[in-house]
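One protein chain omitted, others in place.
Let's look at chain A:
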Amino acid sequence: MFSKGTKRKFSDGDEEISAESLVGARVASSYSLQRQSLLDMSLIKLQLCHMLVEPNLCRSVLIANTVRQIQEEMTHDGSWHMVTEAFCNPGQSPSERLVATEVLCRSREQDAEPKLFSVISYEGCREEEVVADETLCSVSVSDTVSDVCLAGRMGQCWEKSELSGVERDEEALEDSSLGSGEDEEIDTEDEASTKSPKTTGQVFGTFEIKNGSPGPDSALEELFSDVDTSYYDLDTMLTGMQSAPKMGPYDLLDSLAPSHSSPTIVSTPKCRSDLNELDHIMEIIVGS
């Protein structure tokens, strides 16, 4: 793995020697900012090349591999954990969470009323898979189980939303994460069924803003103390590192989620059939 303090290759040589005199945390966060920005850039590139009439397969594969690399590293770092944890603001009661959800899920013109607990899920996309139970939902905020919801989203999202829908997602993320004011892309809407990706985009936009928030809170730990995530972690380890995770970079386009493979593996058969559909869609996309 990279030692954050010494990693320079990423930047354009902008990081001067003075960076070494910074506190380690600052260097680390600057590194993760750069890494995040690279991830965003890559995801946008991927979506752009899906828009092209004849996507250059080599370029797509190389970008996808880059995304995979970043995602793996962020998994090892636990940055994804931080990202998802950012949601479980310990001070919030469940109802507050719902309100937050509502705010987060509110978005584009076509969005229906925000679904409860859809903070991780895709708006309007497979209500049947929305975790209705509040308890489960709170569990869902943890990085692993949340991915179950995401996994469930995956196939359907591919089905419902067209590619440019996914792109909107990307742009939303990019906007929020980079904190820049570019919103021109978000407004151009083609597909009707792009609510969910956009929602998630906004959702993850919020993630980004909270990225720097402090680590786990004791109240949070308490809340989840009885949840045994070891199985999921093991799965993450095993599947995340082997081949391209089932929720690979193409899924990232959709979810912008940590692509722990575990949710895919432990998820319901419904998710599996979604993945088959995903494969099918992917085949069409890459023109096989």
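Some points to look at:
Just so it is clear, a contact is a pair of C-beta atoms (placed from the backbone, for glycine too) under 8 Å apart; a residue touches a chain by one contact, two chains touch by 3 or more; residues count from 1.
The definition used in the following text is that contacts and distances are computed from a predicted model.
Chosen from "Serine/threonine-protein phosphatase 2A 55 kDa regulatory subunit B", "ALA-interacting subunit", "Exosome complex component RRP41 homolog isoform X3" or "C2H2-type domain-containing protein", the protein name that UniProt gives for the omitted chain reads "Serine/threonine-protein phosphatase 2A 55 kDa regulatory subunit B". Within chain A, the residues in touch with the undisplayed chain are 2, 7, 9-13, 35, 38, 41, 45, 53-54, 56-59, 61-62, 64-66, 68-70, 243-244, 246, 248, 250, 278-279, 282-284, 286-288.
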